[in-house]
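Every protein chain of the complex appears in place save one, which is left out.
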Amino acid sequence: MQGFRRDLAAVAGFLVFVGAVPRLLTNDYYINALTLSWIHAIIAVGLNLLMGYAGQISLGHAAFYGLAAYTSAIITTTLSLPILVGMSAGIALVGIVAYLIGIPTLKLKGHYLAMATLGFGIIIYIVINETIGLTGGPSGFTGIPRLTLFGYKFESDLSYYYLVAIILACVILVSLNLIHSRVGRALRAIHTSEVASLVIGIDIAKYKIFVFVLSALFAAIAGVLYAHLITFVAPSSFGFNFSVELVTMVVLGGMASIWGAVTGALFLTVLPEFLRTFENIEILLYGAILIVCMVFLPGGIAGGCAKLLKLVRGGKGENVGL
Amino acid sequence: MGISSYLQFLVSGLTVGSTYGLTALGFTIIFNTTGIINFAQGEFVMLGGMLSVFFLKWLHLGLPLSVLFSLLVTTLVGAAIEQFTIKPVKDSSVINLIIVTIGVSIFTRGLAMLIWGKDTFALPQFSGSAPLTFGGVAVTTQSIWILAITLSLLFLLRAFFTKTIYGKGMLACSYDRKASYLVGIGVQKMVLLSFMISALVGAVGGAILAPVTMTSYDVGILLGLKGFAACIIGGLGNPFGAAAGGLLLGVLESFGAGVISSAYKDAFAFLVLLILLFVKPSGLFGQTRVERV
Amino acid sequence: MKKVSLCIAALSLVALSLSAAFAEDALKIGAIFSVTGPASFLGEPEKNTALMLQDQINAKGGVSGKKIELIVYDDESDVNKAVLAADKLLKKDKVMAVIGPTTSGNTFAIEDKFEKANIPLISCAAAEKIVKPVKKWVFKTPQSDRLAVMKIYDTLVAKKTKKIALITVSDGFGQSGREVLKELAPRMGLEIVADEVYGPKDTDMTAQLTKIRGSGAGAIVCWGTNPGPAVIAKNRVQLGMDIPLYMSHGVASKKFIELAGSAAEGIMLPAGKLIVADQIPGIDPQKAILLKYIKDYESRYKAPVSSFGAYAGDALTLVTKAVETGKSSNPADIRNSVEKTKGFVGITGVFNFSPEDHNGLDENSFEMVVIERGDWKIIKK
Partner (left out) sequence: MSGSEGEILKCEKVAVRFGGVQALNGVNFSVRRGSITAIIGPNGAGKTTLLNVISGLVNADDGMIEFDGSHITRMPPHERGRAGLVRTFQNLEIFTNMSVLENVMTGCHRLVNYSILDSLGRTPKYWKGERACREHAERELGFVGLTDAGDMMAHELPFGSQRLLELARAISSEPRLLLLDEPAAGLNMRETRNLGAIIKRIGEERGITIVLVEHDMDLVMRISDRITVLNFGEVIAEGAPLEIQKNPDVIAAYLGVEEEG
């Protein structure tokens, strides 16, 4: 109960902070950068459930993100159906695809799993790129309507920002709930020892597929939010590079830490905006920061913060769920 | 389509495939001693090609000398990467180390872009550009160079791993690092060595490929990706598997483009690889490790 | 722990807002180019040209007595970065007009913002869809693919070719070329007997060419940008194919000839006049401008010019000219003046804008050229 109160307080605190940010700053040109960060955070939180908790890597999550974005785009634009239909269809399709892919794929382990998810991501990318009649091909898909829900059009960037922040808060809360349950324990158990999990009666295949589908669904939610925010999608946003960036967000933020995933997503999405002033050497700095972070923060940003807190308080380390 | 077309697909596929195979070989060497998938492997290939171009076009050293220097420099870069980025975090988890190599790859690519710009460069073919034709099937002399060098590298590496004390030490590390340390193998030295050899193999690939595929600061991305796929499909850790995986991927792409659809050739190749993985979950030539509980 | 995360987040935001530039009383023009990433071979010369022009204009005392300040952002060939850059230019830098982005996709991603903000956008991307249908605030300087395709097809028809094979790159450039090629072929009485695609980073296209060899095509049309077409040129020679090879204006740079080497001989393509500036007759209104641009660019950057840089150069000149003729730096006045621009002699061609045509170029902006002895040669009509 105490743990739950702390989670609730943390999420509430997060919402207050996120809500206050636009008021603290005078110019809102960065609002979309933050909205994008939160969208990425939604995927990173899901991917962390899969990677950080259940210990299963995926190098194909950009594909789920893209698949949902394109599905909603096509349904709302080409077929002119309501946005809610498009979004639901996008999320549902990803759920089904993830389930079907998950069955054979999650039997693989370690690098072989990485390779299989990567291959799947590439196949989806190529299909999006080549079914030009449907997706608009490499030049992208234009004219997607801006999000309207229950008669309210999220026209301003600020309203969209709040919407995404609230959805992210829900995703965080749901994920925290999951971790602190028998399901969460089962996932962490699978991570450390598959045989030990099996013999105490945990159906590891079922849980692996469950968490894979769940993380794909989070990516899909992010995908449809993205499509109706930018109102344009192009295949290049959903390629292998983005999948790797997502994994980087999770590891840099801190494996097995929900708040770490959020921080990692924020950090890696906003970092290039900072580095812009350095122009040419931006990419060098980006690479160097990545290396330095991993060298000095082996537990990611979350791990580093936990260590810091431990030093400050001189007390016991924080619990894993954080 | 005649038989000569199919033969042509095969030859093209083998040529492209050996480029993947060479990259895959580099992955395998580092993986075997450290357990890391080195995402910067593609950058070694890039450096091999770009440095050759650099020595040839800017410093006018002549082709053989340029290639030699590029191999040397890339090997040193490999050593530097190990010393400055891998060694300080050697006790980190494997996934952290992999992220470090991603950082290294971004950094190296960025540096190459700043130094040599964003253009593509070509290296002259080693022995003239006139292709040889066998019954309607064209084979460039460079393809023969590539195949020959790939094969000799494979055998050299095999000899190295089975005959020399260093090679055996590296193999031992791959089986059990702690045990190797206990029997007095300098694990740290072996890791350094594996990065150097891997860089060298990558650079050889980059230099011999540049005449055919051309080179630019960003060729490493795609080659890294395909090389990774090849070394997994061959069975991670097995150098011959890596080479075979590369050739298979190349041939699949070539036949995919020629017979099925050029738009979906990569999708076709990866689909076949996925099915292969589902049937053989530890790659074509990977040993299934018996889990002891 | 969460508090620390929040602190980090807050710090990032503060730092973000601190990077604000210092404003001064100058004509602020924004620019978004793909200086890095896959499209950087386009974006870099664009940025270089725009910066060079800025200096030249300011050295001459600016526009209507005011200096211009060009604010360039790199979108890294990435859609999201282009969107963020556009936000920054519109909301923070409050520019009066924007040139770029480099690629069609990135233009699509941000054009609505400009319609809403009522700020003119002069795109440097090729796709016809950018200006068709016409959007009030959006213009573009590169020739549409349609003009290039027509040049090639006219040549093919003149040579009585009936069957053609296409090989196009699977990116935005190749896709829009392929669409126009397929749309116009039947109208010109051409039959497409092979329609092949290759990936932007592919290094061997013999499989596709082998297929084309067996298709009975009388000509190959390849649509792509370096290095793919150079690989195709080489592969074609390796396979001993003698089917004539046509390329797009995407390879109209010396780099292509360097990469393809002897395999480039005999290849024909439509190209802006820039690469044959010394060959066009002296009465051509563009000649002087082209020669000056080549001289300035090559002496400043020690690198060969490319027609891509010209797109940005023309876009910037267009904006500054509009400020001069409209005697106003108000975005709406700039837009109106750009739309009324007639007979503007740019590097890419002679522009005649109108409310119906926001590109303003015609077929005369291209010359059909052939590569002979490692150099371009205009094909006489």
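Residue numbering begins at 1 within each chain, and the chains themselves are lettered A, B and C in the order written.
Definition applied: contacts are C-beta pairs under 8 Å (C-beta built on N, C-alpha and C of every residue); 3 or more make two chains touch, one makes a residue touch a chain.
Please read all numbers here as calculations on a predicted model, not as lab measurements.
Enquirer: Given the contact definition stated above, which residue among A:R6, A:K107, A:R146 or A:H191 touches the chain not shown here?
Expert: If we include the chain that is not displayed, A:H191 is the one touching it.
Enquirer: Please identify which residue in A:L108, A:V164 or A:L178 touches the non-displayed chain.
Expert: Looking across A:L108, A:V164 or A:L178, the contact with the absent chain belongs to A:L178.
Enquirer: Taking the full complex into account, find the residue in A:I31, A:I128 or A:I202 that is in contact with the omitted chain.
Expert: Only one listed residue reaches the unshown chain, and that is A:I202.
Enquirer: Contact with the hidden chain only, please: which chain A residues?
Expert: Against the missing chain, chain A presents residues 1, 4, 174, 177-178, 180-186, 188-189, 191-193, 195-204, 210, 256, 316-317, 319-320.
Going forward, only the chains that are shown with their structure count from here on.
Enquirer: Cα centroid separation between chain A and chain C, in whole Å?
Expert: About 35 Å separates the centre of chain A from that of chain C.
Enquirer: Find the geometric centre of each of chain A and chain B from their Cα atoms only, then give the gap between the two centres in Å, rounded to an integer.
Expert: One centre to the other, that is 31 Å.
Enquirer: Can you pull out the residues of chain A that are in contact with at least two other chains?
Expert: Counting only residues that touch two or more other chains, chain A contributes 130, 283.
Enquirer: Which chain C residues touch at least two other chains?
Expert: Residues 36, 38, 170, 197 of chain C touch two or more partner chains.
Enquirer: Within their complex, state which residues of chain A touch chain B.
Expert: On the chain A side, the touching residues are 51, 57, 104-105, 107-109, 111-112, 114-116, 118-120, 122-123, 126-127, 130, 195, 240-241, 244, 247-248, 251-252, 255, 280-281, 283-284, 286-291, 294-295, 298.
Enquirer: Note which residues of chain B are touching chain C in the complex, please.
Expert: Spelled out, the residues of chain B in touch with chain C are 1-2, 5, 8-9, 11-13, 15-16, 19, 113, 117-122, 129, 131, 133, 138, 140, 209, 212-214, 216, 218-219, 221-222, 253-255, 257-258, 261-263, 265-266.
Enquirer: Inside the complex, what are the residues of chain C that reach chain A?
Expert: 1-2, 4-6, 8-10, 12-13, 15-17, 19-20, 35-36, 38, 73-74, 76-81, 83-84, 87-88, 90-92, 104-105, 108-109, 112, 127, 129, 170-172, 174-176, 179, 197
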